[in-house]
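In what follows, a single structure is set out as structure tokens and then discussed.
Of the protein chains in this complex, all but one are displayed in their positions.
Lettered A and B in written order, each chain numbered from 1.
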Amino acid sequence: MTVSSQQSEVRSLKYIFWRRFKKNRLAVFGGVIVFILFTVAILAPFIAPHGPDVIDVKHVLEPPSLQHPFGTDDLGRDILSRVIYGSRISLAVGFVAVGIATIAGIIFGALSGYYGRWADTVIMRFVDIMLAIPTFFLILAVIAMLEPGIWNIMIVIGLTSWMGVARLVRAEFLSLKEREFVLAARALGASDFRIIFRHILPNAMSPVLVSAVLGIAGAVLVESALSFLGIGVQPPTASWGNILTIGKDNIEIAWWISVFPGIAIFITVLAYNLLGEGIRDSIDPRLKI
Amino acid sequence: MYRTSHIAYRVLHILLPFITFLITAANCAKIDKEANAAQLTNNSTAPAAYGDTLVEGTIGEPSVLIPMLAGDSASQNVASLVINGLVKYDKDLTLVGDLAESWDISKNGLVITFYLKKGVKWTDGVEFTADDVMFGYKTIINEKTPTAYSEDYKQVKKAEVIDRYTFRITYEKPFAPALGSWGNLIVLPKHLLEGKDITKSELGRHPIGMGRFKFLKWTPGQDVVLEANPGYFEGRPYIDRYIYRVIPDPATMFLELKAGGIDWMGLTPIQYTRQANTAYLEKNFKKYRYPVPAYTYMGLNLCLRRETKTGKCIEKHPWFGDKRVRQAIAYAIDKHEIVDGVLFGLGSPATGPYVPNTWPYNPNVKKYDYNPEKAKELLADAGWKDTGIELPHWLPSLFGRMLKWAGWNIKDGVLDKDGRSFEFTILTNQGNTVRINTAVIIQRRLEAVGIKINVRILEWSTFINEFIDKRRFEAVILGWGLGLDPDQYDIWHSGKTKEKEFNFVSYNNPEVDALLEKGRRTFDMEERKKAYFRIHEILADELPYIFLYVPDATPIVHARFKGIDPAPLIGMGYNIDKWYVPAGQQKHKITQ
Partner (left out) sequence: MITYLLKRLLEMIPTLFGITIISFFIIQLAPGKPTDVLADLNPKMTPEARERLTKYYNLDKPIHVQYLMWLKRVVKLDFGDSFSTDRRPVWTKIKERLSITILINSLALVLIFAIAIPIGVSSAVHQYSLYDKITTMLVFIGFAIPTFWLALLLMILFGVNLHWLPVSGLKSLGYENLSIMGKIWDSVSHLILPVTLEAFGGLAGISRYMRSNMLEVIRQDYITTARAKGLSERKVIYKHALRNALLPVITLLGLSIPGLIGGSVIFENIFGIPGMGQLFYQSVMMRDYPVIMGILTIGAILTLLGNMLADIGYALTDPRIRAR
């Protein structure tokens, strides 16, 4: 009996994580919403009642009705369909931008943390430089110099948000570098590359995961802001940001054009934040169950 | 829990006195604005009174207040209140004297002699004389002056100051727009600018003029304040002050209008038809509507390759160079849909480069009513068919698009010829919702006849510099603001195709060239009319532009301002010095 009770004390990290995560109701809520958003984006052509670009000059600026549950915009297009298709843009931008940022951040952070000394100094200096320039201004300037378009936005947002990830990864590497399993791997003759990517990195991923999830929320906000200013996704492609532009100009007579995309952005950002925070709370080894 | 209440206690301790302070300050500071608002009547015969301030809202801020240096309308608007031209157009579209008392034109039309009004003073007290006109003329034709408006003045052979109040110009060849060109604001104060670099002059930020209003103050980013010029030679304006207030966002500007922060703004079609019809607005504001000399068009690049130096076309565009294609595009577009859907009815379809109800406008030219069948016929005539592999319809369109991208020819509803799909990009400028929506509607209509369109929105200066000036475009949606003289030589003449010149579609028609010359070289109205009628006829048939619509101007002004009398094409600003607010309705009193 004593043997079995000892065995039952050992739990995998994943199990601990799940138990804690499930307890955090807000986080679960966030996760569920994220999943729903995902589904909506992928199934958009099947869910949307009308095409997002169908112009109907006779039904301009109509309030929500059975035919158009979210109303119509200034060219008679159905807002519900546009919001649904807009989720694809947000999803795409979020994932690709964060993907780029994470990869770049991991590379820089790993190199900086593992090799230390001058590599560390140079890279961290570069991070400082990038952090010094006001981010939104930087994005604005670069996008306006190149042409606005979904690919450019994704790349630029990605290339301006990797710094946080880099710092996190570096911190993890600094602390993990001296652990026994690393020394063991080195003693066995593993190459640096192998040590970094096969041994240390998997253990450093948890803060990166949190940062990535939170980063998606940020990317969605930035894309909305850029599209709102007119230098993001170009019409007639629907993006939550550029629907809001039309909403702003008609705010007193067509509240539905501003409200629904606004809610969509809000829910998306909220969901990703709750999810990210939930993951962070659940992963933190220092918090007791 | 006591901890939360502890925090609350601390916060209140700090905030409460601060809030009390604010409230006290507010009560001491009531600006006496609304005192007389309730007395608004519709009595337009209330006697004219001096006083009050007129606040006009603008989205763009003026850049420089010396007219010849400024390309933007905001600068021109303010400058026109501060300085005058030699002549001006009155509400019947005839030229009358402004700074010039009268003038003589020689029999052959080559010499104009202006007799200037005497006793007109610059606001610094110095008298305005013919030397100032000469100085302005010399400056504008000077190569070093960065101005876009010198062309008209380069036609002058000789300019002379005969005496203090007489200025004479001699032209090389008869130039019909000559008299009107002296209505532009080109006179400059010689005593302040002689020997100085005009681009560095203080007058760009603090202009000195002789106009209805006198410059008072410019707070960058916020407003320009002018006050009535007591010595204005036609009598001091009734309104004490004019403020040109910068509000970059049209939605905010509309709110400011309603809250009383501005008195006058230009409404967008949506604002005019859907937003400006509440009871409050109907009672306290007046909407105006009148046609303006402007039209919007879709320009198609008629030329594929050009000679770099002269800009002459070496190779015609294989698609747009074919008249049938251009006409097909015109038939495929429903102009009424655009006027109704985008302008909300505040405009009319355009048939050519002239504005309806003006003397050069020919009402009997070819029109292109919405006829998609005819469009398809014409395209088929021109060799466009939808060929290729027919994919089963249950396959998602993504599949077909991928195959097409890989180079396969797919029967997908888009016409093709010689192995290329009929697909092109329409460019237009950012910030102009009306144009953007026009592009989107055109996109849909052209798709219905088998032409695929991509819309691309560009910021203005990139648009002009990178794409228009360098002729790197397929189609654009733009507008022309026309002067009141119908001479459009710069736009249509085949010689005006060099980089940065205005014939950017590379239109080349010798008959039109000849007619343009004829139109500007004679003073005989009948001759000119014949020439322009014929030009209109040719252009409506050949369609170097797809002429889209002529918009109306739709401003709104607070009802307390009386004396407003909009004239078609001229607008309402021409008699701003005669606008007034009856004594009982004035809102702002300037206390000295």
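Heads up, the rule we're going with is that a residue touches a chain if its C-beta (ideal position, glycine included) is under 8 Å from a C-beta of that chain, and two chains touch if they have at least 3 such contacts.
Treat the numbers as computed from the prediction; the structure is a model and nothing was measured.
From the set A:44, A:119 or A:140, the residue in touch with the chain omitted from the display is A:140, counting the whole complex.
Touching the missing chain, out of B:130, B:247 or B:313, is residue B:247. The chain not shown here is touched by just one of A:32, A:129 or A:183, and that residue is A:129.
Only one of the listed residues, A:206, A:224 or A:242, touches the absent chain: A:224. Within the set A:161, A:258 or A:282, the residue that contacts the chain not displayed is A:258. As for the chain not pictured, it touches chain B at residues 1, 3-4, 6-7, 10-11, 22, 24-26, 28-29, 31-33, 53, 55, 63-64, 69-72, 75, 143-144, 146-148, 150-151, 199-200, 204-205, 220-222, 243, 245-249, 251-252, 255-256, 258-259, 261, 430, 459-462, 464-466, 469, 500-502, 588, 590-591.
Touching residues on chain A toward the chain that is not drawn are 26, 125-126, 128-134, 136-138, 140-142, 144-146, 217, 221, 224-225, 228-229, 244, 247-248, 251-252, 258, 262, 265-266, 268-270, 273-274, 277, 280, 286-288.
The criterion applied here is as follows: only the chains that are shown with their structure count from here on.
Within the complex formed with chain A, the chain B residues making contact are 249-251, 268, 270, 274-275, 337, 340-341, 430-431, 433, 436-437, 440-441, 443-444, 455-459. For chain A in complex with chain B, the touching residues are 53, 55, 57, 60-61, 74-76, 144, 147-148, 230-231, 234-236, 246, 248-253.
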